[in-house]
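The following block contains the structure, expressed as structure tokens.
Every protein chain except one is present and positioned as in the full complex.
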Amino acid sequence: MLVVMRAQATEQDIAGVCEKIQSLGFRPHVMPGAERTAIGITGNHGPVPAAEFEDLPGVAEAIPVSKPYKLVSREVKPDNTVVRIAGVAVGGAELALCAGPCSVENREQILASARAVKASGGQLLRGGAYKPRTSPYAFQGLGEEGLKYLAEAREETGLGVVTEAIDVETFDLVEEYADCIQIGARNMQNFSLLRRAGRARKPVLLKRGMSSTLDEFLMAAEYILSEGNYQVILCERGVRTFADHTRNTLDLSVVPAVQSLSHLPIIVDPSHGTGKRDKVHPMALAAVAAGASGLIVEVHPNPDRALSDGFQSLYPEQFQELAEECRAVADLLRKRRVSAEARLAPALS
Amino acid sequence: MLVVMRAQATEQDIAGVCEKIQSLGFRPHVMPGAERTAIGITGNHGPVPAAEFEDLPGVAEAIPVSKPYKLVSREVKPDNTVVRIAGVAVGGAELALCAGPCSVENREQILASARAVKASGGQLLRGGAYKPRTSPYAFQGLGEEGLKYLAEAREETGLGVVTEAIDVETFDLVEEYADCIQIGARNMQNFSLLRRAGRARKPVLLKRGMSSTLDEFLMAAEYILSEGNYQVILCERGVRTFADHTRNTLDLSVVPAVQSLSHLPIIVDPSHGTGKRDKVHPMALAAVAAGASGLIVEVHPNPDRALSDGFQSLYPEQFQELAEECRAVADLLRKRRVSAEARLAPALS
Amino acid sequence: MLVVMRAQATEQDIAGVCEKIQSLGFRPHVMPGAERTAIGITGNHGPVPAAEFEDLPGVAEAIPVSKPYKLVSREVKPDNTVVRIAGVAVGGAELALCAGPCSVENREQILASARAVKASGGQLLRGGAYKPRTSPYAFQGLGEEGLKYLAEAREETGLGVVTEAIDVETFDLVEEYADCIQIGARNMQNFSLLRRAGRARKPVLLKRGMSSTLDEFLMAAEYILSEGNYQVILCERGVRTFADHTRNTLDLSVVPAVQSLSHLPIIVDPSHGTGKRDKVHPMALAAVAAGASGLIVEVHPNPDRALSDGFQSLYPEQFQELAEECRAVADLLRKRRVSAEARLAPALS
Partner (left out) sequence: MLVVMRAQATEQDIAGVCEKIQSLGFRPHVMPGAERTAIGITGNHGPVPAAEFEDLPGVAEAIPVSKPYKLVSREVKPDNTVVRIAGVAVGGAELALCAGPCSVENREQILASARAVKASGGQLLRGGAYKPRTSPYAFQGLGEEGLKYLAEAREETGLGVVTEAIDVETFDLVEEYADCIQIGARNMQNFSLLRRAGRARKPVLLKRGMSSTLDEFLMAAEYILSEGNYQVILCERGVRTFADHTRNTLDLSVVPAVQSLSHLPIIVDPSHGTGKRDKVHPMALAAVAAGASGLIVEVHPNPDRALSDGFQSLYPEQFQELAEECRAVADLLRKRRVSAEARLAPALS
């Protein structure tokens, strides 16, 4: 159930609806929109009587929500959500580009990476200080030391920092240093971690699990929103299939599929999505053409010496070319849409 | 093994090499290139001695081929193959657009479709006269009657006709009427049909099987080339995975993967690749951005009344928009490549 | 729609119903059962009026069939179908064991194989004379020569012969020599071949395609039955997944799934289903325990010298052990079922 307030509804009207919801044993979620406020109801098993709300002051209508996910649903919030990370808008008119190494290896490496990303046109810096690794004997990341180097790189370059939190124990530290907290594919259904992310005061980048359906992906995001954090960016990074010419199969059709069901922005990771350096550029272009709001790309100043994922990391000059070309495609498509809307506008007015 | 002739090699030199190959019990495949002729050797179990060929007149070098596929391999033919269908180049500088209904339903429907495709900027007309259907009780196509209507549509609009052959028995008929013969996904490993296609005098459009690996896809094409027909276009149309938000999972990474291993052109079918009308446009754009040489799209003058696949067929005006936007993206990327090459050229000369 | 006749219905009654069906433009399929005859109706688009049949002489009832497949459905024929191949019942009380090499390589090899299969307790001999191979350059089978060797092996050992038909062109030859005609996984949706198999006078072994759903599998069998051949055995042989520890993923749950929806017998191929010699025995046992009516196993007198699939072929002594152990499990389960039914019988009478 979603209670939509009139444009003129007062703060008091909104509080009144929330009280009513609580009195029925449910939980209200106030979602201010550009023109009007909506209030989601969760915690109900079975339908909530619409009539109970439609007579309250300031209420325009009460809409039943048909999907298992509610707060992430476009039924509940028709306008696109734009998430801001250190001044960069993700989900708005411009393409957002995040780049950097798989993991923070040492101070020099991450500083060199950040400078390269900045120089090549990237806006956000990625790099893992805590790494989920298949082997317990593999490099597990530098931990807080890595977070500090990331902060230093931000200081020097101005790039916002996107870095992964792998457990609740170290979440506070990551939240302290990061501008955006990544939840990795292996943790997409680590529900305790999702709840913790829902209580964070920073945006969250949620990667799709390796065999996650679209519904499960949106439900994972719903966990975060249901705790009060509405700043969530979704990320497609490839799924597991029989195909063996790439490390994963990048499922770009999930981009328009998410966009029709949810107001949350979705970006694409063509590095993990292909696992091969020479496939990153064409698939990055494809992601942008499919409508992705941004890209997250592995770039390393010296890929051949990377401690992890070197084979799928771009050289800085490759990233620069990718960034230019992706922006050109995004601009072309945006201009076409704007002029199409302009053509249609007089007819509608 | 591939025997590469010198640029000045004569017809007699080429014949000499072929004789030598046959005398060893193998089979020669003469492949004329823009600057020089190459001769592939198949039928050998184990290595062929290079020295036997390198001393023959006109021979530049004899190269062992490392892949299981030979004639489709870029090792054997570095230049892109451009396939011409009724005057339309597939694999060249321009994007090739093929569109039309799933099946030919009657004379009026296919003529209306052809006019709509022509008017919206399509160059080739698709439409099945023989339909492989999951159920024996479903509409199986009009057969030769359908082929005649397709020919009539070509006559009126000038569009080349792409239509499917489903068995050896009816192949002659299809070959007679079609400008390009499609082998469907379910028949990708119907080796008798592939061999027959290899003896056709028309270009062949080979669709990737639903769970085909890249190697199997290229080996299926190799069947066609090994019989002497080098006019083969590959087509990605989605693969089977756990994902349920689309009918199939469109694996666009196979586009650059094919292009690095093979000289054959590859196009994309976003209609079967998604199975949903509203996903066709974004995935068509993505395919073009990933580097596809063309698209094959289901368009129907009245999708809601289509006998098959109506839910994934575009309205003509949707196709027109798709065609314009895809061409704009293709143009943008082509111009960038051309100017990049121009920048690099002086340095290389 | 299925018209069920009374136990006392005469031949004339049955003919009357068939005439009625034909007069409506549909097609009757007479299916004699142990106690009563049923007549399936196909060719209808939309529902057939039951009332038109229920008043005809000899008719017990007219039942609508809810599934897309009709003749293969248990709704239409509740009793298990038992298919007889050269005196061996498949789908009855006893486990049916078919074994032999991947392909017929020469006279000595297939005779030695047949003797070994016979000596180890096999009842049917497998071996391909026509081989669908991924590569056009791989050994494609001996053709008719291979069929003749198979016939000779049958002559000597008494084993019925199961061998594959790969196209309509060579089907007549295969039908002439074989006791049971195999349709391979790659041809499961080669509908022209299925129709030809439906007109054969020999039983057909239909293998599940590599990415076939259960519905598609049953619809492929429906193609064969719809042409009048009701002697069809289904075969699970593994499907394509991300898992890489076996060549295919053997999906044994399809055995009980088929059995609840269809009356056709289903057997399992643990050799292709695993692709590894040391996994064949445990998965054969698992297949029998899951309820499979039989097994088809690759056995070679000298696996290390096999021209194809040697790595997954058993040594004859391994097959003997497999056969004994599988029969022991099948016997145990059959006896438990028989005694459970005996316990229940008095209560029911």
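Odds and ends about this structure:
We just call them A, B and C in the order they show up, numbering each chain from 1.
Everything that follows uses one rule, which is that a contact is a pair of C-beta atoms (placed from the backbone, for glycine too) under 8 Å apart; a residue touches a chain by one contact, two chains touch by 3 or more.
Since this is a predicted model, take the numbers as computed values, not measurements.
Looking at C:121, C:143 or C:291, the residue that reaches the missing chain in the full complex is C:291. Per the touch definition above, the residue from A:52, A:94, A:167 or A:331 contacting the chain not shown is A:167. Checked against the full complex, the candidates C:88, C:159, C:220 or C:255 give a single residue touching the omitted chain, namely C:255. Although one chain is not drawn, the whole complex shows that of A:106, A:192, A:260 or A:339 it is A:192 that touches it.
In the complete complex, the residue from C:15, C:119, C:243 or C:338 that touches the missing chain is C:243.
Interface residues of subunit C facing the missing partner chain: 211, 213-214, 239, 241-246, 249-257, 260, 273-274, 278-279, 282-283, 285-291, 325, 328-329, 332-333, 336.
One chain of the complex is left out; on subunit B, the residues touching it are 211, 240-242. Listed by residue number, the positions of subunit A touching the unshown chain are 42-43, 68-70, 132-137, 166-169, 186-187, 189-193, 195, 210-211, 215-216, 219, 222-223, 226, 239-240.
Everything below uses one rule, namely that only the chains that are shown with their structure count from here on.
Innermost chain of the displayed assembly, by C-alpha centre distance to the whole-protein C-alpha centre, is B. Per the C-alpha superposition, subunit A sits rotated 180 degrees relative to subunit C, a value rounded to a multiple of 5. Residue numbering at the subunit A/subunit B interface overlaps substantially, since over half of the positions present are found in both copies. Once the centre of each chain is set as its mean CA position, subunit A and subunit B turn out to be 37 Å apart. For the pair subunit A and subunit C, the distance between C-alpha centroids works out to 50 Å.
Under the contact definition stated at the top, the residues of subunit B that touch 2 or more other chains are 211, 239.
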